[in-house]
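The complex appears here minus one protein chain, its other protein chains still in place.
Chain naming follows the written order as A, B and C, and within any one chain the residues start at number 1.
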Amino acid sequence: MIPTNYYLLLSAILFGLGIVAFVFKRNIITIFMAIELMLNAVNLAFVAFSQALGKPDGEVFVLFVVIVAAAEAAVGLGIIILTARNRRSLNVENVNLLKL
Amino acid sequence: MNAALAIFFVLAVIAVFGAISLIVQRHPIHSALSLILVMVALAGLYLLMGAEFVAAVQIIVYGGAVMVLFIFVIMLLNAGEEERTNFSRLALYAGIPLAVAVTGLIAASIVGSKAAAALPAAGPGTLTSTRTLSTLLFTEFVYPFELTSFLILVAILGAIVLAQREN
Amino acid sequence: MNAFLTNYAFLIVPIVKIAILVLIVLTVDAYLTWLERKVIAHIQARWGPHRTGPHGLLQPLADGVKFIFKEDPMPANVDKVAYFLAPFLTLMLAMTSLAVIPFGPQRFTVWGYQTSLGIADVNISLLVLFAITALAVYGVALAGWASNNKFSLLGGLRSSAQMISYELALTLSVVGVLLIAGDFSLRNIVEQQAGSGKGLLGWNVFPQIIGFLCFFIAAIAETNRVPFDLPEAESELVAGFHTEYASMKFAMFFIAEYTNMITASCLATILFFGGWLSPFPESWTFTHYLPSVFMIPFGLWVIFDGVRYENMFGRLLLPVVGAVITAIAAALIVFPVANDAIQGVFWFLAKVFAFLFVYIWMRGTLPRFRYDQLMSFGWKFLLPVSIANVILTSVVILWRMHG
Partner (left out) sequence: MPILEHLWIIPLLPLLGAATNGLLGWKWPNKLVHSVALTATGLSFLSALEAVREFVASGQQFFRKEFFDWIVAGTFRAGFDLQFDELTVVMVLVVTGVGFLIHIYSTGYMAHEEGYYRFFSYLNLFMFFMLTLVLAANFVLLFVGWEGVGLCSYLLIGFYFLRKSATDAGNKAFIVNRIGDFAFMLGMFLLFRTFHTLDFAAIFGQAGPIERDTLGQFGVMTVACILLFVGATGKSAQIPLYVWLPDAMEGPTPVSALIHAATMVTAGVYVVARSHVLFQHAPTAMYIVAIIGCATAFFAATIGLVQSDIKKVLAYSTVSQLGYMFLGCGVGAFSAGIFHLMTHAFFKALLFLSAGSVIHAMGGEQDMWKMGGLWSKIKVTAICMLFGTIAIAGFFPFAAFFSKDAILFAAFNSEHGGKGLYAVGLLAAVLTSFYMFRLVWLTFFGAKRYDEHHVHVHESPWNMTVPLMILAFLSLTGGWLALPALWGGKDYFSEFLAPALGSGEVAGVANAHSLELKLSGVAMVAATVGLLVAWRMYAKDVKQGKSEGLHKLLYHKYYVDELYHALVVGPLVWLSRNALWKVVDVGMIDGTVNGIATGTTAAGDTVRHQQSGNTRSYAVWVLVGALLLFALIFWPILRPALFGGVW
């Protein structure tokens, strides 16, 4: 049997890596992937807890997270496509109209 | 060092490796593949924990739909290598330390907390057979469930509206 | 020695089973190509392969040898990782998906290790199957993208879109069966169909006819077979996503495709046609002799056809084959134990074969869809119908439940 701590630690590490990716990738799509990675890390923690505490609610939450992630991906990628069309670039640092 | 633990470590290593490779890869496709690797590894972990349904969903939805969408878009936009611009000095200098700090913070609190240590081991329990899960989903969480269906509908519409060429 | 076996049976037995299964599947794939060529040839009033070996029976071997020894050129500046990954991924997934298919009712113990016909016997086998097939998209997509060729890319995009679209219909069409069985395990689904003991009347195909049709169509689309073989539409895309692949890598795609056909047929058999169950009521024990009744005439015909074959080799080989077949059939009659043992497998294989034949048949007869037709068919017809089927089924089940 594996202590729940391990799972939590793993999820923490993955989350941290997600953060790093989120900050350090320039490609919008990749940044989006980083977000998905963080979501996955959280899911891991959810499942670990639900298994440890013997409550299925955690897994239900995971399902909801997955659904939301799917919806988010659909819309987000749509936005990305638009951005790429209009700005001819996928680099976030070139998408910088949002300033004074 | 029993079999389960070994499997766990293998999968964990795969996952972490995938995540790191997601960061270091220059080409979005490779990042996407690494992410898929992570997800498959996570699915394996779920199976290890005995959350079989979640594992299947993880693969089917994330692996089979979401990531395919990503790759699809990457192909569609024919995205090339990402250029490593550094316009944001803030991100350049403060990024790594902060990320490490957050991770360290969470990790430390997990290690340090009595409660987390006191948690029973997360092994294949009898509780989450798919049946109980679905029962829960359709009794206690039925309103959120319906709401998510609505959410998906909205998302579909949004995606269509966004992606169509305005004429 | 024996102790070693008993200790590590959990490791050894599966490996052995996997090896056997892989061998069988590869052979079947090979001869499936032969069968396909023959059948289509006869549909088109040709002879088909008949040079290498009697009736071209050795053609698959020749093909295999050719694939191995062929040169393997790689296009300039492709994405190597993806380029190599694609075929392996495809083949691997195709093979893996077979792992959860139960081929027969038997459960037996080897060296104190409880096992069954079929590699893995997980209780969510259907979900696993879908999970694997869901991943199958990447092979095609990556191949198309990696080979750095606009035809391939188009093929890849098309196929990924097509597979995603039809996956929905595929999954939803099965939900009806799941509702009836109330279980994800393929084995239990089959046994639930046996429950009534009325033979083929208990099969899911009758209550789930709509579901079955949806499933079958979607399965064809998932396996990229005619009339849904858009990804490799020769006339428009040269060879689609595997244009740039040669020799063994190409072979992998090919094998994967045929393996997927087999998987799909197995799945259809299990979900809708009662898997290894005999179509006759259990009380009719005399039907146990049907295998022999089929095989003996076939064997005799092979001998008869062999002795007057045009070349020497055939005249030597075919009678032997026929004799073996006849002998096996006779043996089955003599030893009822063996006979009972093979009943399940026999029916299973028979049904699978029937489905495979239908696949080939369609390829011989149907034209290919246009891309927009494909999409609109999948989204505007197949999906709604399968959803309707789900609703209908659940309503009926509810109604049965409450009076």
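Here is the rule we go by: contacts are C-beta pairs under 8 Å (C-beta built on N, C-alpha and C of every residue); 3 or more make two chains touch, one makes a residue touch a chain.
If you're wondering where the values come from, they're calculated on a predicted model, not measured in any experiment.
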Among the chains presented, those that the missing one touches: A, B
Sole residue of B:29, B:106, B:119 or B:155 that reaches the chain not shown, by the stated touch rule: B:106
Residue, one of A:2, A:19, A:47 or A:90, that touches the chain absent here: A:19
Touch residues of subunit A, complete complex, unshown partner: 19, 22-24, 26, 92-93, 95-100
On subunit B, residues whose C-beta touches the chain left out of the figure: 87-88, 90-91, 94-95, 98-99, 101-102, 105-106, 108-109, 111-113, 115
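The rule is short, and it goes like this: only the chains that are shown with their structure count from here on.
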Inter-centroid spacing, subunit C versus subunit B (mean Cα positions, whole Å): 32
Approximate Å spacing (C-alpha centroids) for the pair subunit A, subunit C: 37
For subunit B, residues that touch 2 or more chains besides their own: 53, 65, 69, 76
Set of subunit A residues in contact with two or more other chains: none
Touch list for subunit A against partner subunit B, complex: 1-10, 12-21, 23-27, 29-30, 32-34, 36-37, 40, 43-44, 47-57, 59-60, 62-64, 66-75, 77-82, 84, 90-91, 93-94, 96
Subunit B residues within the subunit C interface of the complex: 27, 29-30, 33, 36, 40, 43, 52-53, 55-56, 59-60, 63-65, 68-69, 71-72, 75-76, 130
Contact set on subunit C toward subunit B in their complex: 79, 81-82, 85, 122-124, 127-128, 130-135, 137-138, 141-142, 144-145, 153, 156-157, 160-161, 164, 167, 171, 184
